[in-house]
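Every protein chain but one is kept in place in this view of the complex.
And then chain A:
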Amino acid sequence: MVDLSVKIAGICLKNPVMVASGTFGFAREYSRMFDVNELGAVVTKGITLLPKEGNPPPRLFETPAGLLNSVGLENPGVEGFIRDEWPYLKNLQVPVIVNIAGETVEEYRRIAQRLSPLEGISALEVNISCPNVEKGGMAFSRHPDSAYEVVRAVKEQSPFPVIAKLSPNVSDIREIALAVEEAGADAVSLINTMLGMAVDVEKKRPVFKRVFAGLSGPAVKPIALRMVYEVYEAVKIPIIGMGGIFGWRDAVEFILAGASAVAVGSAIFSDPAAPLKIIRGLEDYATRNLKTRISDLVGLAHRNDAEF
């Protein structure tokens, strides 16, 4: 028997496979398709202080082994979330991580404050990396000082562990990871989407109204993996790895590169059962490799030559 459980940011997960924010709604949508309680954790769609209507269509565009999205954080706002979504989420048997986003540091602070009485939230994932909004979002994750400031503000308000979700659209992600670690982040999520674009050749203009959009899927996996590997060597806090994880093999790569847990995102659109298949695949892999605990695999790719 392999022990799949992991402890990350003080939360105990029965397995290291979570879902990536924005791909899983508020879990209810998928609960009709499979038992979401089998997941390691559920991560909600990003919540802002006020309701947000999101970007005009088109919001999706498929690319080779990838997906561009420009949803723009459409969400019911923190009050709508508490009223309409939390009653379902709080009864789940798995940790629920609430993703929060804001335009200003003050907004992050107020959302954290408003969520703090909700018993049952396992952690906040601070989204400082959304590429699809006019203000805030990714801008905070592009500079160590602003990343620090947001995480510090949330940490001060929140009784819950804080996970910082970082943007890959920076020249050195280690600087940002170090800054949020110093600000008190309990873990980091790597990566949000890569900034990309598509052009409509018939209309001769960008496909998206906001021109740039966020790329996810297998197309970004090697980049995500590289960033997890880099950050693992730079910080002490645990890493949640994500970016194009479609099968157990991808998940194992992230874990060996240094991720303590992984999140499955766009793969869910292709196959809603992908996270469950990955959990089973991880178990088989660990068994074949004579590991009694999945956590024994974390960061193994960093050994010196002599250790292999």
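Basically, a residue touches a chain if its C-beta (ideal position, glycine included) is under 8 Å from a C-beta of that chain, and two chains touch if they have at least 3 such contacts; residues count from 1.
Here is the rule we use: contacts and distances are computed from a predicted model.
J.: Out of "Dihydroorotate dehydrogenase B (NAD(+)), electron transfer subunit", "ABC-2 family transporter protein", "ABC transmembrane type-1 domain-containing protein" or "NADH-quinone oxidoreductase subunit F", which one is the UniProt protein name for the chain not included here?
T.: "Dihydroorotate dehydrogenase B (NAD(+)), electron transfer subunit"
J.: Specify the residue from the set A:Glu62, A:Glu79 or A:Asp284 that touches the hidden chain.
T.: Within the whole complex, the residue contacting the unshown chain is A:Glu62.
J.: From the listed residues A:Val71, A:Ala263 or A:Leu297, report the one that touches the chain absent from this view.
T.: Only one of A:Val71, A:Ala263 or A:Leu297 touches the chain omitted from view, namely A:Val71.
J.: Could you tell which one of A:Glu29, A:Glu106 or A:Glu156 touches the chain left off the display?
T.: Final answer for the missing-chain contact: A:Glu29.
J.: In terms of residues, what is the contact footprint of the unshown chain on chain A?
T.: Here the touching residues of chain A are 22-25, 29-30, 32-33, 45, 53-62, 64-67, 69, 71, 74, 217-218, 246, 266-273.
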